[in-house]
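To start, the structure itself, in structure tokens.
Partial complex: the chains shown occupy the same locations as in the complete assembly.
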């Protein structure tokens, strides 16, 4: 259940209306890397985690609730930046200045808003935020990455926080308003701290690489195919020791020949640090372990989500 | 700020997994008339209302928070209906029954899930909900109707609740699980009660018709154009007293001739209960009143959303 | 069958080109509350109504045809506002002024169009309208609300007309062109009159509340959950007599405790004006009545839509 607290988590303020920056800020309201995306991503991920991984669930829901609270801060800031538009639109019989602002007459235009470029603030939302990005594209459920595996989902979240952070970093450069900057800096900082929470939780899950449970085909895990011509860059991503316990990168200089000669890689030979049998054994063991963790926590028959009151982390599981 | 309470608002339970019904129920999770749409619509509308109409704001946020809580109930129910899928997917080296379920072999298929039709529960979400409707279309920000005018927004909400209600009514016919039915009935009922809240609030705003402040052109408000041939239906929507204080419907039997003869309706003559001058006067007065309500509550310079603590309904407005 | 009449329903004219306003006006061409949405919504709803409710069908199709006619007026106005662009684009070897208009050179730019902000008028549509909103988002079938129940669909339509009305009200403030204003005022007025037609038709269907046929759970229909902290607004939407025949609002001051103590509301006690048994009886009776209305009009075997000529309101139903 969600409870709404009337105080914003951070004391959002603006020094003056600025509809142009309001448009940019929409990127964090309804954009692909914005607060609604973050809130919904962690919220949707939390469902799969609720019963097998209640600690992860608790963290995901704490952060989801915070992201909804950030969405509220962003929306409040946009609304304050759009300030007088809603009221001015009621001045239908007066020369409110709004018309001049958009039609481009040079006289008497309202200096506050005359450069706002998002027409929907004027003719659709009536001066409030829209559930879109800065170009007016509606928020999409396809922004939500939730794949039912913590070693995947936590990585999706680390990346999502990285993107949200850089968008705040960029946004900070487009407003002079110190009150707005203060809110943006708070929001940006929280993306950094969430990043750290997700990273710490991922680190606790062992093994967490590769994501999921299946290991790769040993012949191809350490191979770099040089798919382009000319001068080629070499570095730790394709030569020497890779980011793993044992084994070095194999660099295939000429993939076209390699593919032709190996019957489409089916006969590709390569010394690998482990055999496919060994890798399968790792996957098999890990799959069994994860299966047990999940299946013992998720009933196959009657099921109940919450206890009343909910005094432990665990879901009751049995419908009472 | 949003606070998450671990107990679901309603005690969601399932008697057994049922992935097929889980797919149908997605319509209320990420569909155009579902809980996320409702929650986001009232939440987005609330921003414009915060300062000028704090009572409306309070109601919108109460209902938005409840809708997010319903979204959680729907997601929890879907997850329980998908029950074992997430765990079974870890059985990658065993014959888990999942494969048969989808590829259609008749032997050994898992009876629980064999008719689930949404492939993304299996190969994308790993047994959790997706932010989509029952056909897999992602939720869209374009579902949110928020136009910055309470007489419009409240009507959008009444219609939204009507649609959400009928979808629950339809859904109830596709599950036998009495525990699930109980949750759906609760959710359906709340749509009815929200409908009433919005209707009561709208009734309190006077005048609330027409939506907004501008009155129509008196020559066309009471006119019905019969845009089709043959036998025509007559009733209170096109004859006799219409749903207004004074005046009767004018029925234009042959709009093509009427349009031709009136120079594209510019010379259209009709006795109307009020003149355009009178109607303009109504709009002018109302516009002035609404402008004053809003502009006195929305500062044109520095602005602040919340007080700490927030002890009254009103926003502080002045950045402290 | 649709027949096209070359005369526009209203005599659309412009005093001069104005590509900037043309962009705003796109909101009513391909936007979520625009004419295409309205036309398609009533047209799609009409299919379910055709056989069981031919009077409703006739009204829906009259208004749908009028909305397509309004879409034509809006498109014609946009085209006239974009005036010379299409021709200028043929001046590829001359200094047509178009380039300056977009690249921002201050000399020799064409004053008519230099502030038009929609790039697709120049490089995609070649100076005609696009099937998008004012921000270039394409029209979407998800704008259409049609749920197969008149008590729902008519409310969706009342809300749709309210939104379309307010968008015209807003648009009217962004053009000085009196000829354009005249067309917009006509279009806005028709939204008001359609609102009234839908309201009158809905009023005729009794009972029309709650939408659909199922009644709610009597324990929850009159209950308001105060889902937020601090000062709370009270009014007819959560106290005293609600908008119904008998019974008062129950106000749950502290929903978290209420949920905990009632086992997730399953034991929630409340005096209700009717028992669930009485409410079910209402629903059952209404369901039977509606089932009979529909099933006697919709054949389960061979079916035919139109008679030739169609001399009555009713569909022939039997394939001849």
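Letters are used for the chains, namely A, B and C, taken in the order the chains are written, and counting of residues starts over at 1 for each.
In the analysis below, contacts are C-beta pairs under 8 Å (C-beta built on N, C-alpha and C of every residue); 3 or more make two chains touch, one makes a residue touch a chain.
Note that the structure is a prediction, hence the values are computed from the model and not measured.
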Where 3 copies are displayed, count of copies in the complete assembly: 6
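As a working rule, only the chains that are shown with their structure count from here on.
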Type of subunit A:subunit C copy interface by residue overlap (half), same or different: different
Centroid comparison with subunit B (C-alpha atoms), farthest chain: A
Centroid spacing, where centroids are CA-atom means, of subunit A and subunit B in whole angstrom: 26
For subunit B paired with subunit C, centre-to-centre distance based on mean C-alpha positions, whole Å: 12
Whole-Å gap separating subunit A and subunit C, where each centre is the average of the chain's CA atoms: 33
Sequence positions of subunit C contacting 2 or more other chains: 32-33, 137, 166-167, 169, 172, 227-228, 230-231, 255-256, 259-260, 263-264
Sites on subunit A touched by subunit B in the complex: 1-9, 11-17, 30, 36, 40, 43-45, 47-48, 50, 52, 61-62, 64-65, 68-69, 72, 75-76, 78-80, 83-84, 86-94, 112, 124-132, 137-144, 146-149, 179, 213-214, 280, 283-284, 287-288, 290-291, 294-295, 298-310, 319
Touching residues on subunit A, where the partner in the complex is subunit C: 1-7, 89, 91-92, 96, 98-99, 102-104, 117-120, 122-124, 126, 132, 135-138, 306, 308-309, 320
Touch list for subunit C against partner subunit B, complex: 5, 7-12, 32-33, 54-56, 58-59, 61-63, 65-66, 69, 137, 140, 142-143, 145, 147, 149, 151-152, 155-156, 158-160, 162-163, 165-167, 169, 172, 182, 185-186, 188-190, 192-193, 195-201, 203-204, 209-214, 216-217, 220-228, 230-233, 235-238, 242-244, 255-256, 259-260, 263-266, 309-313
